[in-house]
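Sending over a structure as C-alpha cells; questions will come in a sec.
Here we show just some of the chains, and they stay where they sit in the whole.
Chain naming follows the written order as A and B, and within any one chain the residues start at number 1.
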Amino acid sequence: MTGPEIEETAGAPQSGMMPLITRLYPICRSITGDGVRATLDILGGEIELERHEIPSGTDVFDWTIPPEWNIRDAYIADGSGRRLIDFHEHNLHVLNYSTPIDTVMSRRALAAHVHTLPQHPDRIPYRTSYYQKRWGFCLTHNQWQGIPDGDYRVCIDADLKAGALTLGEVLLPGESETEIVFSTHVCHPSMCNDNLSGIAVLTRLFQWLSRRPRRYSYRALYVPGTIGSLSWLWLNRDRLDSVLGGLVLTGLGDPGGLTYKRSQQEDSCIDRLAALALADGGEDWEQRGFSPFGYDERQYCAPGFDLAVGRLSRTPFGEYSEYHTSADHLDFVSETQLQGALRACQRFVEYLEADRYWVNLSPCGEPQLGKRGLYGALGGSGGPDEFRLAMLWMLNQADGSRPVSDVARRSGLSMELLAEAAETLAEAGLLAPADAPASERKQ
Amino acid sequence: MTGPEIEETAGAPQSGMMPLITRLYPICRSITGDGVRATLDILGGEIELERHEIPSGTDVFDWTIPPEWNIRDAYIADGSGRRLIDFHEHNLHVLNYSTPIDTVMSRRALAAHVHTLPQHPDRIPYRTSYYQKRWGFCLTHNQWQGIPDGDYRVCIDADLKAGALTLGEVLLPGESETEIVFSTHVCHPSMCNDNLSGIAVLTRLFQWLSRRPRRYSYRALYVPGTIGSLSWLWLNRDRLDSVLGGLVLTGLGDPGGLTYKRSQQEDSCIDRLAALALADGGEDWEQRGFSPFGYDERQYCAPGFDLAVGRLSRTPFGEYSEYHTSADHLDFVSETQLQGALRACQRFVEYLEADRYWVNLSPCGEPQLGKRGLYGALGGSGGPDEFRLAMLWMLNQADGSRPVSDVARRSGLSMELLAEAAETLAEAGLLAPADAPASERKQ
C-alpha cells in the first residue's frame, strides 16, 4: 500500500501512515468515551500528547458536555440466539451514542430503529444521535432484506453516564508565542478517510515539525467534532489572541485532488500561503470559499473567535459516495495520497516560516553586491542569474511592510528562492528581519 | 391592456396603471403652470399629496424660477380661417414655453419657427424653450409638406407671467427618519412613456408602501425636470443629511427590459440593492455606470449633494425612436411592462428594508440550534437544509459590520431566505439588529 518512493522502516514511528491507520481502524470512537482514550493511547506512542478531560455537565459556551458513552456489546439475534447483526463485526452497526436496550421485538417494530442505504445495499451507514436520546442499528440494506418477519432479541450494552470529554493536544514551542493550530476530529468510529487520515497526517506532520527549527509555535489538536473544538476554544478563551490561524485536517487519503477551503477571513496569510503551497505542490488542487457548513473550521471561524482557520482535505465530504459508510475502509485510502497531503502540509509550514517581513539596511539605491562577493552568488534553488534577481527583489521590496509571499506573488519567483536570498542578504548585513505590521500580528 | 395576472377592480385606486395614464394623457404639462396642478389634482385622488408653490423669480441655487407659462389656444390657420394645425388636437404642436404671438406671415417666414422630423414624417416632435424666449410650432413632416406657399394666421394664446413652480410630494414616515427618495418628472405634456409611466409607477408604489411597515421613511417627489428637483433640493437643503438615497423613475412602460443607471457613488447600498433586485427579478435587465447626462439624477448626484440616487427605466431615453415624439402615445406603453417595473421597485424596497445589520448574541462557536428546536426548522422560502444553511450564514456573518445583502452575495442565498433566517434567530434570542456602521449611516 505504500508507494515505492516512501521510505518504510519497520517499527520506526515515521514509517508511513497506513500502519498507524490500520492500528486505529478497529476502535469504536465517539465524541466521548474510551474509544477516544484508546486512540490517544496509540498516538501517544508516536508523539508526546497532553490530555484534557472535561467533565460531563460542564457548560461550554452555548453547549454542555454530554454524559460519557461507552459500549461493550450490541447485537440483533434470532430466536435461536444466533447473532444476525453483531457490533463486534463492525462498530458502525450501532447508532453512535445509542441508549442501552435489551428486549425482544418484532421485525416490524425494529424497523423504526434501523438505518440502511437502499442505494448502496452492501454498505453500512454511519449515524449518530448525540443530543437526542435514541437507540438504533445500522445495517446493510441486503442484511435488513435478509431478515425475515418474526421476533428478535435486540441488545445494546452501553452506558450514558457522567464522565468526561477527552481532548489530546501537542504544543511545539517556537521562537514566538504566536501559534499555528492544526486540528483534526477523533470522534469517528471505523472509517479511514473520515477521519483516520486526518489523525495520521497530523501526527506525522508534528513528528516532522518537532525536529525542525520553528519561528512560530505549533499546536496539534485531536478533538471530537464540534463539542471538542468548542471545548478547546473554551479552555483557551483568554489566550486566543496568540493564535495566528491554522488548518483543519480531514479526509486526506481518498483518491481525489487536494481541496483548500478558505477561512472566514478569506484573505488571511493562512489563506494566501495555503493556496500558494498547493499551487506550487504539483498535485491537482482547488480552493473554495468559506462557508459556515463543514467541520470544525465553522467553530474556529465563528464571529466570537474569527480565527484564520481554513480546511485541507481531498474530495470534500459528501462529494464521494463512500462518505460516512462502511465503504470508507482501509482500501479507500492509500499511503500515496496520505503522503501527498503530508507534503502539502509541510510546504504550507515551510512557507509560513519563510514568510517573514524584512527591512533593507542599505535602502538608498542598490547596495554594491560585487564588493560583498554576492554578484555571482549561487542559491541552492536557482542559478546565479535567478538568485541575483531574487536578491534584487528582496532588496527592493524590503521596506518592512511586505512579507516574502507578497514578493513571490509580484516577482513570480518561488518562496524558497526568495527566502534563501533574504537569508543570504541578512548574513551580509543588508537585510534584517522586521516585525509583522500591527494589522498582521496577533500578539 | 392589462395582462391576465393583474387584478383589476373597477374604480379601486390600485386598479392598474393604464387607466391613470389614460386620464393624465390629455393634459398639457410644462415646468410651470396649470397643467402640473391638474396632474397633481388627479394624483391627489389616488394618494395624499403635499404641494409646494415656489414663486417666479425665486433664486434656487444657480437658477431662477421662471415666469409661469399657461396656454389656452394655438393654431395655424389659412386665409379662410380653417385651422391647419390646432393645439387642441395635440398639445405637442406648440413649442413648450412659447411666447404669445398673433400675426399673419408667409409660409417661408413661418418656416423658421417650425419643427418637424423628416425621418419620421408622421410624428410630431416635442420641443421646449424654457430659458430662451421663443415661439414655435411642431408638426408632422407630412403636415408641413402639405401646407402650400401663402400667408397664414399664426396664433399662440399663452401667458408668461409671474406665478409659481409647483411640486408635489408624499412622505410616508417609517421607524427611522432616514429617508429614501423616489423622484419622477411631471413637466412633459402628452407623452406616455416619458413620463406618465414614471408618474403612474411612483403613485402605485407609494400606495403599496403606505400599507406596509416601514423601517425607513419614504418620500415621493413629483417635480418638473431640473428646475423642479433643484427647487426641492433647495427647499430641503438643511436636511439632506437624512436622505440615504433613492431612485429617479422614468420611462417604465415601453417594451424594453429594465435598465438601472448607477448613482455617482457607483457602489452605494442603493446601487447594490437595485442591481440585486433586478438580478433576482427574472426580467431582462442591465445596469450602466453613472454619467452626468440624463434626468434628475444629475441634480441629486451633483457634488454639492452627492446623494446616492440612481435611475430606473426601461429603454434609456434617446435609444428608442418614439422618444420625445407623438409616437410615445397610449399604445406605446403597456400594463404588463408597468407592472413589471412596479414589481422591481417593490422588490428594491423589500431588499432595502431587509438589508439590516445584525449582531450574533452567542458568537462563541455555533449556538446549539437543536435545543431551541431550530435544527430542522422550516423557512417559508426554503426547505429545512437551505433554511439551516441560511441560519448558519447569518450566525457566522452577524458581527454588526455586514448587511444582509453582503451575506446574500457571499453565500449565494436569497435576501428573502436570509432575512427570514435572521428574524427566526432574533426570535430565538440569538441575533439582534445593529445600527448601520457610521460610514453607511446618514443620521
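One rule holds in what follows: a residue touches a chain if its C-beta (ideal position, glycine included) is under 8 Å from a C-beta of that chain, and two chains touch if they have at least 3 such contacts.
Please read these numbers as outputs of a predicted model, since none were measured by experiment.
Visitor: What number of copies does the complete complex in this structure file have, with 2 given?
Guide: Assembly-level count of identical protein chains is 3.
Here is the rule we go by: only the chains that are shown with their structure count from here on.
Visitor: State the superposition rotation angle between the two copies chain A and chain B, fitting on C-alpha atoms only and giving a multiple of 5 degrees from 0 to 180.
Guide: Roughly 120 degrees of rotation.
Visitor: Distance between chain A and chain B based on Cα centroids, please, to the nearest Å.
Guide: 56
Visitor: If you look only at chain A, which of its residues touch chain B in the complex?
Guide: 61-63, 131-132, 226, 229-230, 233-234, 237, 264, 289, 291-293, 298-299, 301-306
Visitor: Of all residues in chain B, which touch chain A in the complex?
Guide: Contacts found on chain B: 360, 362-368, 370-371, 389, 392-393, 395-399, 410-411.
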